[in-house]
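A short write-up of the structure that comes next.
Only one protein chain is missing; all other protein chains are in place.
Presenting subunit A:
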Amino acid sequence: MRLKLVRQNTSVDFFKNWKRWLGLSTFLMLLAFGSFMVRGLNYGIDFRGGTTIRTESVQPIDVGAYRAALAQLELGDVVISEVFDPAFGDDQNVAMIRIQAQADEEAVTADKIALVEAALKAVAPEIKFVSVESVGPKVSGELIQTAVLAVVLAIAAVLVYIWLRFEWQFALAAVVALVHDVILTIGIFSELQIKFDLAIIAALLTIVGYSLNDTVVVFDRVRENLRKYKKKSLPEVLNLSINETLSRTFMTSFTTLLALISLFVLGGDVIRGFVFAMIWGVIVGTYSSIFVASSILLYLGVKRDWSKPSNTSGNQFANVDA
């Protein structure tokens, strides 16, 4: 007896309420956008400049004392937060200190960092500074630009690829699903105020890739079934295709989540935000490939008279032999 996430031969009707699903997604996107406008993203220094210092000490961390020690240096906005992680030992107390970009400097100068370190040493003599990172406003401005460019380019490239391999309706539907995933991810980052830095952009692009992966597998089957069942209506074909690929969709999402969750729990706090973005992306991406991409495709309609002679899976890759 095999372990099965999904029964064989499912026949769930995914499109009974397709307008409702699209409505839900639109509502969620508006919510995400609203959160982004109201709360804004908690940008890391990559994007807004400034300095972060990671400290480690044997003594428990007294955030108030740290703050008092740094207040006299007049560094502007200083955020101090304690970091917890199951991997830390008992005498490992970690704090992150973020100092805003200083008005007249490209990067925080060494003297200023030395002052900060000295002030903290005064309150916690055994403190260690395990990482100090400082980004100037000039670079952070450019990093934002390249990050936005990267996401836009990735989506555009994907649009073109799917358009070439399928029909424009498929490409558009896939891209709407992608934008949906990206917006929801940004939304949850602004709602939970998780630090948004360069690594999160990498995660966003991976989500784009992953969600697409899912969507393409469904679409591939849709295309095949459209040729196979010329008599069936589009909603029927879509439903059949999703049902046929459902087992695979769940298997892949589940194995990916297994891997990501182990990284989330055990991988340390440094990449936790990054992994969180990917876990969220896998969940949202799986949802969107079934409910958003296919619903949009249903809404747009598809050209049914394939001029090419139909065979089992007629495209140029189908006959590549191993």
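To be clear about the criterion, a residue touches a chain if its C-beta (ideal position, glycine included) is under 8 Å from a C-beta of that chain, and two chains touch if they have at least 3 such contacts; residues count from 1.
In the analysis below, contacts and distances are computed from a predicted model.
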{"item": "Choices \"Protein translocase subunit SecD\", \"Phenylacetate-CoA oxygenase subunit PaaC\", \"3-hydroxyacyl-CoA dehydrogenase NAD-binding domain-containing protein\" or \"Sugar ABC transporter permease\" - which one is the UniProt name of the chain not shown", "value": "\"Protein translocase subunit SecD\""}
{"item": "Contacting the left-out chain in the complete assembly, out of A:65, A:144 or A:199", "value": "A:199"}
{"item": "Residue, one of A:135, A:176 or A:302, that touches the chain absent here", "value": "A:135"}
{"item": "Contact residue for the chain not shown (choose from A:14, A:66, A:210 or A:280)", "value": "A:210"}
{"item": "Residues belonging to subunit A that touch the chain removed from view", "value": "2-5, 8, 54, 56, 87, 106-108, 110, 113-114, 128-136, 138-139, 146, 149-150, 153-154, 157-158, 161-162, 165, 198-199, 201-202, 205-206, 208-210, 212-214, 216-217, 220-221, 224, 244-245, 247-248, 251-252, 254-260, 262-263, 265-268, 270-271, 274-275, 278, 312-313, 315, 317-318, 320-322"}
